[in-house]
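A single protein chain has been omitted; all remaining protein chains appear in their positions.
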Amino acid sequence: MTREEIIRPENKVYSRPRLIDDNYMHYCPGCSHGVVHKLVAEVIDELGLEDKAIGIAPVGCSVFAYNYIDCDWIEAAHGRAPALATAASRLNPQNVVFTYQGDGDLAAIGTAETIHACTRGENIVMILINNGIYGMTGGQMSPCTILGAKTATSPYGRRTDLNGFPLKVSNVVALLDGTCYVTRQAVHTVQAVRKAKAAIKKAFLNAIAKKGTSFVEVVSTCSSGWKMTPEKANKWMEENMFANYPLGDIKDTSAGLEEKTVEVKKS
Amino acid sequence: MKDNVKLMKGNEAIAMAAIRYGCDGYFGYPITPQSEVLETLEAEMPWETTGMVVLQAESELASINMVYGGAATGKAVMTSSSSPGVSLMQEGISYLAASELPALIVNVMRGGPGLGTIHPSQSDYFQATKGGGHGDYHLIVLAPSTVQEMADFVALGFDLAFKYRTPSMILADGVVGQMMEKVVLPEQRPRRTEEEIHLQCPWAVTGKHKGRDKRNIVTSLELDSAIMEKNNERFQRTYREIEKNEVRYEARYIDDAEYLIVAFGSIARICMKAIEDARKEGIKVGIIRPITLWPFPYEAIRKAAANVKGILCVELNAGQMIEDVRLAVSDSVPVTHYGRMGGIVPNPQEILDALRRDFIDKPANAQEETK
Partner (left out) sequence: MPKIHGAVTIEKERCKGCDLCVVACPCDVLSLQPKEVNDRGYHFAYPANEDACIGCAACAMVCPDACIEVYRVVVK
């Protein structure tokens, strides 16, 4: 068959997500943010939430998430996304509110807001992009930087005597009674992308069904900050990050919720 | 009408007025001397009646950012705190102003700096009227001196905030917050419907398709300096409009006044007593009580100053509003300050003594030195 015979609308098996905007993303080549943005856009589209979703953008690399995913957005102050989401969600129970934060935003300056939104069981989706570094400000150590990792503020590698231990924030929020679903995912392979999307979808379904807080950590790369090619960054993540941040569900009390039981009205 | 007359604390009046205004959400954190606002709301359970959301947050940082999140969805939302808590909120207040969001913030001031005291003060005047957080912005600042005004300024504060799309602040103090007075509460208004919000707040983040084809984004971020300057120019135009339209003050005894007192909030009432005492002795004193601290009643003070020999600013602080009073009159009249700090509230006699010391008992040529 010729290329022209294959490339026809009826043969299309993968499209650019409808709710991903035309804007070029400002992320560095190979950044995990782009993949997770696509998954969030696909899930919002597939669940018919285009007119109901409210995203809360963080401060950090994904500060401009609102330029890429086509739904309503509020840009939060550094670390405060869960507080904004709490109010937006309580005042607008007909909407579905999600936060999208990096590990510096969520697990350092915003730790209190994170923990309290989770323990109150706000009916929101929280997405954490954990690449163990502050990307936007130039690759400084974050609370989730693993031991030994070199960053701009731990140039000889993170040491416990100087910097303490990496914060496993998903394990922390899994202990809180307000969370219904806590999972740790990645997007470095096709299989991982499929699983991550299923996790994000489950989280949104939980929010629609008002089951409590769903927390999806995506262990991610920062090839610029780690000073590696995207391919090497994926390998380094597999070999080093996953030992500290093993993938899989950490908590799931939302089981049994089927997509078909949820009424999603399209406008 | 009679049924609506109640005896209550200023803080309680704020809470009751918020419910009756049709406020959509209150987010707060306990701090003396304003905790009764949150306590009253929790006891009233307005979520059962009007549907108002009330939430005790984990910190003032969280409360102001909840206000930010709620305001971005077009809802009428508020918080209250006292001085140290309001200091913590400054980042969020700056974001509210920069994102052009309406919201109401109540500061029942206590003495500072630092943890300071739980007793009344007016030492957050600079913080409230000159910006407070980072960047070029103003809040509309209302200064109640009675429990009735505590109740009335909730509606006024919200209405102005929505009219100009800018946060407003009720700058009260521990005296007005804690004292009990007779108050007539406003009639219950319904909360705005979703349709009304879409109509009045087309910018609100409510979900993408609600009679609009583009998504709404509430953000204060703009990396293009040329656009950021335009944004700032737009904010400044709004502030000039507010200065033109919204100056409020109370003037009494100024027609024949030889001396003028300028005071706001609770201390203005003590000044009224001092003025009445002075007039019994034949000393003609008048008062201007700024109700909006920003925009400040410069023009009213300038006019009232034309025929007086001196102006005494009485404040529960080391002298903050006096700077605006001096700006109002330039060097045309001597302006002095009398204030107590650390939570002390002066009595009328002290104020009268200060007036005598600064102006009446002083030879005219010595008055210059007091400036």
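Should a chain be cited, it is by its letter among A and B, assigned in written order, with residues numbered from 1 in that chain.
Following the convention adopted for this analysis, a residue touches a chain if its C-beta (ideal position, glycine included) is under 8 Å from a C-beta of that chain, and two chains touch if they have at least 3 such contacts.
Worth saying up front: this structure is predicted, and the values here are computed from it rather than measured.
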Chains in view that the hidden chain touches are A
Of A:Y27, A:Y134, A:Y181 or A:Y245, the residue that touches the missing chain is A:Y27
Logged for chain A, residues touching the omitted partner chain are 1, 3, 5-8, 11-17, 20, 24-25, 27-35, 38, 187-190, 193-194, 223, 229-231, 234
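Basically, only the chains that are shown with their structure count from here on.
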Chain A to chain B, mean C-alpha position gap in Å, rounds to 40
Residue positions on chain B within touch of chain A in the complex are 24-25, 27, 53, 55, 57-59, 61-63, 65-70, 72-73, 75, 77, 91-92, 95, 99, 205-210, 215-221
The chain A residues in contact with chain B across the complex are 50-54, 56-57, 63-64, 66, 70-77, 80, 83-88, 90-92, 94-95, 112-113, 116, 267
